[in-house]
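Left out: one protein chain. Kept in place: all the others.
The first chain written gets the first letter, and so on, giving A and B; residue counts start at 1 in each chain.
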Amino acid sequence: MAIFERRDDLLAAIAETGARRVGGATAFAPAFDERILRAAGATDSPVASWTLAGGIAGAASALAFTVWTIRQWPTLVVSGKPLIPWPPLLIIAFELMILTAAAAAVIAFLVSARRARRGTRGAYDPSLSDARFGLLIPCEPARAAEIGDAMTMCGAVTWRIV
Amino acid sequence: MSDEPGAVQALPVPDAMRRVTRDVLATLEWRIPSWLAYWGAVGLCLFVWSIAALVWAYQIYTGLHITGMLHPVMWGAYITSFVFWIGIAHSGTLISAILFLLRAHWRTSLARAAETMTIVAVMTAGIFPILHLGRAWLFYWLVPYPNERGLWVNFSSPLIWDATAVGTYFVVSFLFWFLALIPDFAAVRDRSSGWKRWIFERLALGWTGTAAEWRHFRTAYTLLAALIAVLVVSVHSIVSWDFAVAVVPGWHSTIFAPYFVVGAIFSGLAMLLTLMVPGRFLLEIRDYVTIDHLENVAKLLVAMSLLLTYSYGSEMFFAWYRGDPFERAQWVFRAGGGYAPLFWLTLLCNSVAPLAFLSRRVRRNTTALFALSIVINVGMWSERFVIVVASLAHEYNAYSWGTYRPTVFEWTVLAGSAAWFLFWFLLLIGHIPAVPMAETKERLLETAPLEGVPA
Partner (left out) sequence: MIERRQFLKTIGISGSAALLEQCAPTPSHELIPYLVAPDDVVPGVAAYYATTCRECPAGCGALVKTMNGRITKAEGNPAHPIGRGRLCVRGQAAVQSVYNPDRFRTPLLRDAHGVFQPISWPDAESLLAAKLGAAMQGGADRVAWIGELLTGALDTLTSTWLAALGSRRRLFYETFDYEPLVEAGAIAFGRREVPRYELDRAGFIVSFGAEFLETWLSNVEFTGAYARARRRQLRDPEGTLLVVAPRLSLTGLNADAWIAPRPGSEALVALAMAHAIVADGVAHSSAAPYVRGIASAVAPYAAERVARATDVDAATIRRAARRFVAARPSLAIGGGVGGTSDRHAVQLELACLLLNVLAGNIGETIGYGAGHAVDRLATRNDMLETTRTMASGGVDVLLVHHANPVFTLPPAVGFADAISRVPFVVSFAGAPDETTDRAHLVLPDHHFLESWGDYAPRAGVASLLQPAAAPLFDTRATGDVLIEVANQITADTARAVGRTTWADYVRSRWAGGAAAANDQAAAAAGWQDALASGGRFEAVDAVRPALGDVARALAIDPDAQEPAGPFTFIACPSTHFYDGRSANESWLQEVPDPITKIAWGDWIEIHPDAARRLGIVDGDVVRVTSAHGRIEAAAHLYAGMRPDVIAMPLGYGRLRSSRHAGARGSNAALLLPPTAAGSPHAVWRASGVRVERTGPRRVVIMLQAHVASREDAAPPLGKIVDPGRADAREPPQHPPVDLFPPHEHREHRWGMAIDLNSCTGCNACVAACYAENNIAVVGEQFCGQGREMSWIRIERHAHTVPSESSLHRPANVFLPMLCQQCDEAPCESVCPVYATYHNPEGLNAQVYARCIGTRFCSNNCPYKVRRFNWARYGWEAPLGEQLNPDVTVRSAGVMEKCTFCVQRIQGAKRAARLDGHLLRDGDIVPACAQTCPAEAIVFGDLHDPESRVSRAASDPRGYHVLEELNTRPAITYLRRSVPGAPGDER
C-alpha cells in the first residue's frame, strides 16, 4: 500500500504497475478525478441501470395501485368524470416514478460501493480523505519490496505491507 | 481571511486541499463568541416555535374559529405560507441539481447551504396542510393505507397530488443532500475522535474513496441531480394546480404552473441570500462563499424577476382578453378592492425592486443584497396571499363576498413556522461540513496543471 502526495505521482505509479504487469491495483483519492478513475479502470457502474429499473417499477406499480383502489368503489362518481381519469393517475405515477428511481439509485450506489471496498480492509489511511492519494497493489510477498521501491521512485511518500 | 475570491486557488494543490479540509472542519467547531451567537439563535427559535405549537394545540381543541377564516375565504395565511415555504424549497435544488448538470461550478460552495435550506423548508411547508385541517387529528386519512373500512383516497384531488409531490420531493432532496455528504462525512470521521467519531463513522457508511466508489458515487449523484431537476418543475406545478384546476376566478388559469415555478425559484434564491449573507460570517466561510457567488445569485434574481413580471402581465392580459365578466371583476377588485395595497406591494417588491440588481455596485454590496432579499421574501408572501385570499374573497356570488384578515393566532403560527425553519437550518448547517469539501477539492484537481505524465 503506497501513499502519494500528488495526483500525478499516483497516475505515474498506476502506469508503473501496468508496466510491471501487476494487475488489480486499487487507487484511493480524496476527491473525484476523472483521470485517476480512467487510469484505475473504474469506468462503468451498475447504478444507472438500477435507477432505470426503479423508475419503471415505480410508475407501473403506482398506476396499478391507483386503478385498483378506484375499482374498489365502482360507484364513486365525482364531478361527472369517468371512474378512472387518466390525467390525475399520470401525475401520481410520475411522482412515484421519480421517488423509486431515486431510492433505487442510492441503494445501488451503497451496494456497489460496498462491493468495491471488498479486500481493501486495513489499507485505508485517514490522510486519504484529506489531500493524499493511495495505491493498493496485490502481489506475492516476494515482490513486495521491489514494487515498494518502484512506488517510491514514482514519488510515493511512504509505503507499507498490509 | 480576506474577501478576495478563492484564496486557496493560489496555493499548490496539496496544501490547498489540506487548507480546504482545515477551514471546512473549522465550521463544525463552535467557540466563544460565535458559540453564544449560534446557540442563542437556536434557543430563541426553539422558544418561538414552541409558543406556536401551543397555539396550534389550542386551535385543535377549540376549532378553527380562532383564525380569521370565514365563508367564503376558507383558505388564508396557512395555505399562503404553505405555498411560500414550498417555493423557498426550490432554489436549493435549482442550485445543486440544475447548475450541477449545467456544470456551473460557482454553485459548488453554495450547494450545501442551499440543499439544507431545501430540506428544512419542505419540513416547514409540510406542516401547514395539516395545520389548516378542520380535523387535523385525522390527517393520516390523506394517506392511502389499507383499512378495515376499505376506504381509499381520491386520486383526482389536487390535494392528493400535492401530498405525493411534496412527499417525493422531501425524500429525494434528502437523499441527494445525504449522498453528497458521504465523502465529507468520511473526512470528518478521519479527523475526529470519541463519540463524534462514532457518529460520523456511521454517517460515512464506510466510505474509503477508492476509484470504483467514486465512479458509483458520481453516477448516482448525476442521476439524482437529473431526477430532481425534473421534480423541481413538477412539484411546484402541482402546487399551482391546487388553484389552477379550481373554478375560482383568479385561480383558474393555465399559466399558473410556470408562473408558480418561477416564483418559487425567485423566492428561494432570495431566501438563500437572506441566510447566507449573514451565514458566511457566522460560519467563517467567506473564503468559499465569496461575493462573486452572491453576485451570481443576484444575477439569477434579476432574470427570475423579469420572468415573474412577464407572468403577471400575461395573467392580467388574459383576464381582460378572455372577456369573462367574473374574471374581470376579480381583477378590478384586486387592483382597487380591500386587498389592493398588498397587490401593489407585490408588484413593487417582485417586479420593481429587484431591478436594482442590474447595477454591479448593488450586486456586490452585501447589505443591499440582504435588504433586497428581505424585500423579495415579503413580496412573494404577499403575492401568494393575494392569489389565495383575494380570489376567494370576491367570487361569482355577490351575496357571499367576504373579507379575511389573519388573526393574532395565525400570525403567531406564521412566526413559529419561520422559527421552526431557522431552528433546523441552524442545527444542521452548524454540524455538517457547510461547504462540500470533496467537490471543492475536485475542482482544485481539475484546474491543476497536468505535469506531462502519460495518463
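The working rule: a residue touches a chain if its C-beta (ideal position, glycine included) is under 8 Å from a C-beta of that chain, and two chains touch if they have at least 3 such contacts.
Note that the structure is predicted; figures quoted are calculated from it, not measured.
Peer 1: For the chain not shown, which residue from B:Ala26, B:Val332, B:Val352 or B:Val408 touches it across the whole complex?
Peer 2: Selected residue, touching the omitted chain: B:Val332.
Peer 1: Quick one: which of B:Leu159, B:Met316 or B:Leu358 touches the chain that's been left out?
Peer 2: Within the whole complex, the residue contacting the unshown chain is B:Leu159.
Peer 1: Touching the absent chain in the whole complex: find that residue among B:Ala26, B:Leu44, B:Leu102 or B:Leu138.
Peer 2: B:Leu138
Peer 1: What residue numbers in chain A mark contact with the hidden partner chain?
Peer 2: That gives, for chain A, the contact residues 73, 75-82.
Peer 1: Taking the full complex into account, what residues of chain B touch the chain not shown?
Peer 2: 62-65, 69-72, 74-75, 129, 132-135, 138-139, 141-142, 151-154, 156-160, 163, 242, 245-248, 325-326, 329, 332-333, 336-337, 392, 394-402
As a convention for this text, only the chains that are shown with their structure count from here on.
Peer 1: Could you state the distance in Å from the CA-based centre of chain A to that of chain B?
Peer 2: 29
Peer 1: Could you pull out which chain A residues touch chain B in their complex?
Peer 2: For this pair, the touching residues of chain A are 5-8, 11-12, 15, 26-33, 35-48, 51, 65-66, 69-70, 72-73, 78-79, 81, 85, 88-89, 91-92, 94-96, 98-99, 101-103, 105-106, 108-110, 112-114, 116-117, 120, 124, 126-132.
Peer 1: Per the contact definition, I'd like the list of chain B residues that touch chain A in the complex.
Peer 2: Those in contact with chain A are residues 13-15, 17-18, 21, 144, 150, 152-157, 160-161, 164-165, 167-168, 171-172, 175-176, 179, 183, 186-187, 189-191, 205-220, 223-224, 227-228, 230-231, 234, 238, 437-439, 441-442, 444-446, 448, 450-451, 453-455.
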